[in-house]
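Only a single protein chain was left out; the remaining protein chains are all shown in position.
Up next, chain A:
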Amino acid sequence: MDESAPLLKIENLNVRFSHRGKSVHALRGIDISFYKDEIHGLVGESGSGKTVTATSIMGLLPRPSAEIISGSVFYKGKNLLLMPEDELRTYRGRAISMVFQEPAKYLNPAFKIGGQIEEMVMLHMGLSKVAAKARARELLKLVGLGRDGRVLDAYPHELSSGMKQRAMIAIAISCNPDFLIADEPTTALDVTLQKQILKLIRTLKNIENMGVLFISHDLGVIREIADRISVIYAGKIVESAGKESLFNKPMHPYTRLLMLSIPDARHRGRKLATIPGQVLDATSTPEGCLFAPRCPLAEQRCFSLTPELVEHEKGHLAACHFAGKSWNL
């Protein structure tokens, strides 16, 4: 496979949720590419479509309420959205894996940690019980739970939340996935644990050469871990760039405002910015730029002309009429 080709590519993904006659446009044409050996941070407010993007990739959108209107998700050239469920299942957990937000909820309380890892590798890799046990021990060591054999035989409730998240990560990477989705894996943890888990994910990425999609609402966390960052707003990618490029020269006013809203030790005493208004009501589909109603730069054309996601500098894409021009907030 061509090294420069994306490992996973989402094209023009439109997803709508309908419930009792009401419909919500959750994703409005997502375009995003993920590469091998790269941590791609996806940042956005609550309800902006981060998790829906992740569940679309996994083919786990709740049916029948969710409907994919258009778009495709290509994994190594194959469109996952057209794949039959049985075939898709062989990809899940094996090729594409996932870590969830609240480890306490995502581990089965009735089984020991070791058993839960063994089940995965026996299912996907066809290992024998003995080999699976060895693999489980090895994985726990890898995520930093290997100091004693205790965790292997522990039930989830016997572990602290940091340990649970490590165990969850061990399960997720147990079958050497090519691509790992981490949906707010640190949000439920306190700051010190957060740091450790971020470091762990980075280390594992380096060992396994995985592509990683790291989802968070916290640009501060994303900044720490991501190589490339995409900003999602109201179901659309508004800006996507390498970390340095994005932080040095944000091209979308929303990105800029998000940056101003994270505390920074270098600018002590600076008032943190807040973005007035709230995320666009997903039931409506207005003309023009979706951020226009909250944008300090908005002018007439922003309300009528939809800005496309265009590459303005090498590897730096933005969907804004002002992108590439100089402006200040």
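For this structure, a couple of remarks:
What we mean here is this: contacts are C-beta pairs under 8 Å (C-beta built on N, C-alpha and C of every residue); 3 or more make two chains touch, one makes a residue touch a chain; residues count from 1.
Heads up, the rule we're going with is that contacts and distances are computed from a predicted model.
In the listed set "Probable glycine dehydrogenase (decarboxylating) subunit 2", "Glutamyl-tRNA(Gln) amidotransferase subunit A", "histidine kinase" or "Oligopeptide transport system permease protein AppC", the entry agreeing with the UniProt name of the missing subunit chain is "Oligopeptide transport system permease protein AppC". Listed residues A:33, A:97, A:165 or A:240: the one in touch with the omitted chain is A:97. Checked against the full complex, the one of A:70, A:108, A:203 or A:248 touching the unshown chain is A:108. Within the full complex, the residue among A:58, A:257 or A:292 touching the omitted chain is A:58.
Mapped onto chain A, contacts with the missing chain fall at residues 58, 60, 89-94, 97-98, 100, 102, 105-111, 119-120, 123-124, 168, 171-172.
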